[in-house]
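For this view, one protein chain was removed and the others were kept in their places.
Letters A and B mark the chains in the order given here, with residues in each chain numbered from 1 onward.
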Amino acid sequence: MSETPRLQLKGMTKIYPSVIANDSIDMTIAPGEIHAVLGENGAGKSTLMKAIYGVVKPDKGQILWNGEPVSIQNPAHARKLGIGMVFQHFSLFETLTVTENIALAMDDYTSMDSLAVRIKNVSEEYGLPLEPGRLVHSLSVGLRQRVEIIRCLLQQPKLLIMDEPTSVLTPQAVRKMFETLRRLADEGCSILYISHKLDEIMELCHSATIIRGGKVTGYAIPADETATSLAKMMIGKDLPVCSQDKPVIDGAEFLGVQNLSRASSDQFGTDLEKISFFVNGGEILGIAGISGNGQQELLSALSGEKPVEDNDCIKICGEAVGRLNPDERRNRGMGFVPEERLGRGAVPGMSLSNNAILTAHRHGMVDKGLVKFNKAAEFAKKCITDFAVKCGSKDDPITSLSGGNIQKYITGREILQSPTLLVVSQPTWGVDVGAANIIRQSMIDLRNNGSAILVVSEELDELFEICDRLIVIAEGHVSPSLNVAETTKEDIGIWMSGMFPGGPTDTDTAALESSRNEEQHAS
Amino acid sequence: MDFDIFIQILIAAIAAGTPFVYAALGELITEKSGVLNLGVEGMMLVGAISGFIAMAKTGSLLFAVLCGMTAGALMAGIFAVLTLTLMANQVASGLALTIFGVGLSAFLGLEYTSIALPGVPEIHIPMLADIPVIGQLFFSFDILIYFSGALFVAISWFLYKSKSGLILRGIGEAPKSAHALGYNVIKIRYMAVLFGGAMAGLGGTYLSVAYTPMWVEGMVAGRGWVSLALVVFATWRPARVMFGAYLFGAITIAQFHVQGFGIDIPAQLLSMLPYVATIIVLVFISRDQNTIRLNSPASLGITYHPDNQ
Partner (left out) sequence: MLLKIEPRSKPSKTMKYMSPLIAALLMLISGLIIFTLLGKNPMEAFHAFFVEPINDLYGIGELFIKASPLMLIGTGLAIGFRASIWNIGAEGQLAVGALFGGYIAIIFNDSNGFFILPLMILAGALGGIVWASIPAFLKTVFNANEILVSLMLNYVAILLLALLVHGPLRDPDGYGFPQSVLFADSAILPILIEGTRFHLGVLLVFAGVIIGWIFLLKSFTGFQIQVAGLAQKAASYAGFQYKKLIWIGLLSGGVTAGIAGVLEIAGPIGQLLPSVSPGYGYAAIIVAFVGRLHPGGIFLSSLLMALLYLGGESGQMNLDLPSAVTGIFQGLLLFYLLAADFLINYRVRLNTPQQEIA
């Protein structure tokens, strides 16, 4: 490639008080190149991208844009240069319309009406249709991402940054998005594609920069690599694998859900429609699905944070618990790890030790209405050792820990209480590979001891690694269950769009279409 | 005859409602940016005494208004530094502002308690004012009342038709997103808070210079707090703020008229009316949490700083 690179980074460095997020990073992207930035959670990918987009100011280093040194002041400046970014956690405004959302990122438009027309045209041209007048909170997660993408495309970017874009898409939708990205690249747009999913990178990207601990650890042509070799560059060693050796346990039904229906209390939410499933002792049941399809509502009903009217539709070990609160359900042997760690699973501003009291208080930490802080401290110490939580001491504020260590601590706190039923949401979201492996292994060990585990996750790879059976949730409906050994990610992907028996799009045509799709995959 | 009295009450209600219009519209803009400033009462008091002193010293209404607005904005500036730069809790800072304003205004007003001002003349718009009923109702007010009407039109246009208004709403809705798109959240919030303070100061000035017109310690008498309630009652919409403001104007003057009708109710009971009405209105509107959630700025009252991500 002899032409001037579209973007060149030289010695980019960003230091935060507790961590060096980027340490002298060099990188080059040619026009029309799809370039992967590969690294595990916390490696510093997002910080680097934000520096390119002008959200974060680098402490050192140089950015060359089309060969010219630039200092990118802010996102408006970046957009003027021709840089667009699709954020992992979207930068959208829920109560505004699609047009208003896009207007906020446009530095020149004449009127809202003409902008709406442009949105309609461009979105249809790229095969990503959008209704400009819709309020964003009424859109599905996939459509919200589409708003972000169209927002960038309207400015005819020369460089498009995509931060973990596929976590909100079904495998089929991912393929469709890849087509759009390839077309953009053909038109000369460079793409920086940030991901930790190796198969996607091998399929899509022309080249890759691998980052570990804030430093570049290698450059690669993904097509020439294997998943194993890329992983080795990414984490510095082979991907850890959980040891399964599953004993055969014929457990009783520890969680039974029968005909659970509920209108969401949040008007932005999803209604639950006649949900039925069960989890037996000695098995892990996974719930797959795109986020925003009723997972939150289902979990708050299961945890008891929002109890349900019909007491009988949720049963723990055969006892009806629908109307009980979380405390009462924990007394019956349930444990729960929510997806929001700080602010729900743990109290920011409290120490590790006091955070143990939050759910483990029933294990001898309260006597005659007074808290026995020494008991809590003992528990916290055990949890820190058993789950390899990296921290200064049990008295450190929980906010001083990394995301992975917080998650290990919360999961550990729930598991140490020996629950007969453990419900876990997004067990390894945003967690580094090492911590993720510890967390997954601890769930498998708990299962092998005879407990029942329910895992809700958006990561299909994870569900296929640890679950025994899978069900899919789509628009508040759940599918029948499948044995993991007897299904594929492709099939689950189709179900994730609602096309399963009894699902929201289970019309005859949809069923026909899905079976045709399956045939195609088979051939 | 009865109709005449009705018109008189209506006109009086509009005048009594005008301090609410200013303070609540100002607070509406502040809250739209995602900041909850509970110091309205304090800002109104300091605005009232500052405007009053300026009027007493110079006799210039314009100067009085400017002084009242500046004083309100300075008070809001203290709040802004605490909550936006130093990231202090907004509830505590707002309370501190009110407590400080009560003390400061009492202190500044020591030598002005027995002075009466001439008030502000009504402007009868030629021709229009002579139209029966309508002329009285719409075209014979003092200039500050006309200005409050203009302010309402300007704010409605700003919020829903201008790009700046869109940015303001966006920042109140999702400051993180706004920051990611390159907007200076803190700077814009500063402006919104200062504007809210200036309007509260103007509302206070209206009270002391035009409505009463005199200075009495603590004369705002809870109007700042009622204004805060009005913003909730209006579910953050300017037109409803106007309606609420005049409704409360009517409730405030009702006590005088009830006595005028010769009904014997103790004065204290009548004085309770606006406060009890505020509670009833709050309960009425708060029952429907979905409407509140849909209309209230999502980041209202939550400390945000771009470096804290």
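Simple rule for what comes next: contacts are C-beta pairs under 8 Å (C-beta built on N, C-alpha and C of every residue); 3 or more make two chains touch, one makes a residue touch a chain.
Note that this is a predicted model, so its numbers are computed, not measured.
Set against the missing chain, the residues A:Pro17, A:Pro247 or A:Gly318 yield one that touches it, A:Pro17.
The residue touching the chain not shown here, chosen from B:Thr30, B:Ser93, B:Gln136 or B:Thr252, is B:Ser93. When the missing chain is restored to the complex, the residue among B:Leu74, B:Leu282 or B:Ala298 that touches it is B:Leu282. Across A:Gly236, A:Pro348 or A:Gly364, the residue that sits in touch with the chain not pictured is A:Pro348.
Summarising the interface, subunit A meets the missing chain with residues 13, 15, 17-18, 20, 59-60, 303-305, 325-330, 336, 338, 340, 342-350, 354, 357-359, 361, 366, 369-371, 396-397, 399-400. Although one chain is not displayed, subunit B still touches it through residues 38, 78, 81-82, 86-89, 91-93, 95-97, 99-104, 106-107, 110, 221-222, 225-226, 228-229, 232, 266, 268-269, 271-272, 275-276, 278-279, 282-283, 286-287, 289, 292, 307-308.
Just so it is clear, only the chains that are shown with their structure count from here on.
On subunit B, the positions that touch subunit A within their shared complex are 163, 166-167, 169-170, 173-174, 176-183, 290, 293-294, 298. In the complex of the two chains, the subunit A residues touching subunit B come out as 54-55, 74-79, 87, 90-96, 100, 103-105, 266-267.
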